[in-house]
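What follows is one structure encoded as structure tokens, with my remarks underneath.
Heads up, one of the protein chains got dropped from this complex, but the rest are sitting where they should.
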Amino acid sequence: MSGDPILSVRDLHVRFALASGEVHAVRGVDLDVQAGETVAIVGESGSGKSQTAMAAMGLLASNGKAAGRILYRGEDLLKLGPRRLDRIRGDRITMIFQEPMTSLDPLYRIGRQIAEPMIHHRGLGARAARARAIELLRLVRMPHPERRIDAYPHELSGGQRQRVMIAMALANDPDILIADEPTTALDVTIQAQILELLKDLQARLGMAIVFITHDLGIVRRFADRVCVMRAGEVVETGRVEPIFADPKAAYTKMLLAAEPTGRKNPVPPGAPILLEARNLAVSFHIPAGWFGRSAFELKAVDRVTLALRQGQTIGIVGESGSGKSTLGRALLRLMESEGTIRFEGRDLRSIDLRRNPEIRRELQIVFQDPYGSLSPRLTVGQIVTEGLLVHEPGLSRAERDRRAIAALEEVRLDPAMRDRYPHEFSGGQRQRIAIARTMILKPRVVVLDEPTSALDRSVQKEIVDLLRELQRVHDLSYLFISHDLAVVRALADDVIVMRNGRVVEHGPADDIFEHPRDGYTRALLSAAFGGWAGGEEPEMRSDVSTAMDL
Amino acid sequence: MSIALEPIPLDAPVRGRSLWQDAWARLKRNKAAVGSAAILLVMALASIVGPWLWPHPYDRVYPQYVRMPASLEPYPREERVLPELEQTLKRGRVDVIAVEMTDSGVRAEIASERGIDPRITRYVARNDLFSNPRIAGTSADGKSAVIEADVARLRFIAGTDANGRDLFARILIAIRISLTIGLLATFVALLIGVAYGATAGFLGGRVDNVMMRVVDILYSLPFIFFVILLVVFFGRNFVLMFIAVGAIEWLDMARIVRGQTLSLKRREFVQAAEALGVSNRAIVLRHIIPNTLGPVAVYMTLLVPKVILLESFLSFLGLGVQEPLTSLGVLIAEGARNIQGARWLLLYPSVALALILFALNFIGDGLRDALDPKER
């Protein structure tokens, strides 16, 4: 591909004026996009990758200012008046966003929203625009386009809404489509479908795609060229293959190395079974609604059986709504359930854990959201030692403090920070605090509920390494709940694949990753590790199953 | 396998700043809120200390000074002094031969066929314009005398009301009453609302359903009518007043606290505490209540002006506190009745009320912005 770039960014700076001072979010970015190619901008949160795109589209927040040049076919978008800019955006350059749930106007039918840019830019009549909208919905493989065109956004699943956004973006045959993390909020199998759709549409329609993402896996499979950003600057840019094969910048090397690697050492045979569940089931009673909905039972977890040995890690894999988190909570008796749960042979369902704190302290949990799981008005020291107040009430204040220091050191945090409050820490640091709070009790079984999902890749790797080391040192048993197969592969001995509350496959990690038997497992794996590129489309229709948001 | 220490800025202070301290710092930057707090503080202090220091008691009637316009100049006006003296003496049935101003006061020569009774000075003393009247000399036959008196200089910086009471003193006492009712009623609402809302939210399920159904029904009652009925039927009683007002306003508070409790209960840090085995009581005390305080504080500051407004509304209808006590609503109602001749009677109490309400609203808004950094 050669010739003049269709879009070229020169020395772009974006600054935001905040009460606390100025934030220089983009610092001198240069970028070229040729007609018809796919350029990925990759970086972690705060790298300025989204703001670069927002500046091009004139969508910066009101306190943001862009300087430099963004040339589209020789015209500087930053210098265009609003009317001239409005003639280009939505017509020649279009954009899809990360949040499919909120990017569409909830008050209007999707047909109208798809038609709006056509009516406005192309002067189409309402009837013609509607016909074209149906055609576009068919193009993005929306089931039943003639009926769905009259749906409201809330009646569609996340994946379907993203399809609507894509239909809107394609309506006027744009030259450039900017996709800002378009699959991040979606389940992996749907992610794969959306990516494949974009690739296919690009092949048919020939527009350039600027793909903004934090996911290197997507970049490798999807992009022609890549531009790695960090702290507002371009660190490295070039064709995808050479950069992945031989990264020059240290940061790129670190990013590439951040994919979790390694395998867990197997558990010695004959290790005792600590936690055991038989036919565990959790159902929610959904009461009859005021407005005519009749009552029904929702089986969140449906007859799950598992056994966790000392020092073992069982990975529980599944998409949102599969019941994996509910299973974790039910196992720790944080939630009512049916079936049997045994801890060291004792029936947990017949024991009141509030009366038996010595059992409670052995069964602990780490949550997904490092921002929500720390009480905002307590200091880190208070948070970490809260469990000690319950389980060792006799400890002196000084002794508690000593334990807090030890626990923080164990998770590699500076103990001098224990008088600070959670909001002063980064996501990775907070997750370490949450882990310290758990580990101070010296538990034996820890449920890890998506502990790395909310973190950047490079931070994820550090947390995974920390968890591994803690397991080795304390001979812990983990129940590792995640939708991220790469992380599960690096951590788990056994894997359970769940879907709609049921176990679809269960076995040693290597077996499941190498020779998946179930169709759903295969779909998950191919979505995650890229078997789909060029291959057949995964057979499952997960869009339908997740349409029910519960 | 090595784990890198996450970078922590070295110059970071070891002692952290809690969310409260952050909020306080943000509040201090908000000029409107700080100014309002200062104004409110001055008004509150003035209303507490003022009535002791102020020369005019709020219930003292000056019959000679009915509806005097507000003025920084002391009363009486020069031209009024001598005629007033003459009239006063004539009421004592004496002939007034001459009146004149002296350096220190006034002086009158009087005569009477029946002889001068020294008690004539009482007539003068009873007049608010004069003080310290004395007979400076009597003629030999006792039929004429010279009376001297000082002129009492009185200042009414906000004028006087239709009964001749100093408006400023009355405003001070009215602020005291209005603020007291505002705070007490808010406190009643807070007590009922927090207890009710936290109970419903924490217990959840069926109990919550029933409790909130009750609130819904109460919402659709025309409560203002019930308050009026209560006040009309059971007399105009200070205590009843703020109980009645507080009893209406707790509904919103209950809803807010319940909503907060429900959402906090679902937050992961509460689940984390449950997983640690922390008792319900400790969860409520350590994790739930401290996190509901922000919205509750905001709502409280916004509730005080609402209550004051409601109280002045009732007072305006003539259902408020009783004479000689007064509240801003009572004063404003009087002002509205006298608006044709004595505009200051409406003006100053209205300004006082507006200042209080404005100040409280700004503090409430500032508090909300300070506690919710996203608002900015």
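As written, the chains take the letters A and B, and residue 1 is the first residue of each chain.
As a working rule, a contact is a pair of C-beta atoms (placed from the backbone, for glycine too) under 8 Å apart; a residue touches a chain by one contact, two chains touch by 3 or more.
Going forward, contacts and distances are computed from a predicted model.
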Q. What is the protein name, per UniProt, of the chain that does not appear here: "NADH-quinone oxidoreductase subunit K", "Oligopeptide ABC transporter permease OppB", "MmoB/DmpM family protein" or "Electron transfer flavoprotein subunit alpha/FixB family protein"?
A. "Oligopeptide ABC transporter permease OppB"
(Q) Touching the hidden chain in the complete assembly: which of A:Leu85, A:Ala208 or A:Ala436 does that? (A) A:Leu85
Q | Among A:Gly21, A:Gly74, A:Pro106 or A:Gly123, residue touching the chain not depicted | A | A:Pro106
(Q) For review purposes, identify every residue of chain B that touches the missing chain, sorted by number. (A) 217, 220-222, 225-226, 228-230, 232-234, 305, 309, 312-313, 316-319, 329, 332-333, 335-336, 339-340, 343, 346, 350, 353-354, 357-358, 361-362
Q.
Touching the absent chain: which residues on chain A qualify?
A. 57-59, 62, 82, 85-91, 94-95, 97, 99, 102-108, 116-117, 120-121, 152, 154, 165, 168, 291-292
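The rule is simple: only the chains that are shown with their structure count from here on.
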(Q) Roughly how far is chain A from chain B, centre to centre by C-alpha average, rounded to an integer in Å? (A) 55
Q. Residues of chain A touching chain B in their complex?
A. 19, 332, 334, 353-354, 357, 360-361, 364-365, 367-369, 372-380, 386-387, 389-391, 412-414, 416-417, 419-421, 423-424, 426, 428-429, 432, 434, 437, 441, 459, 462, 465-466, 468-469
**Q.** Contact set on chain B toward chain A in their complex
**A.** 1, 3-6, 8, 12, 14-20, 22, 29, 267-269, 271-279, 282, 286-287, 290-291, 376
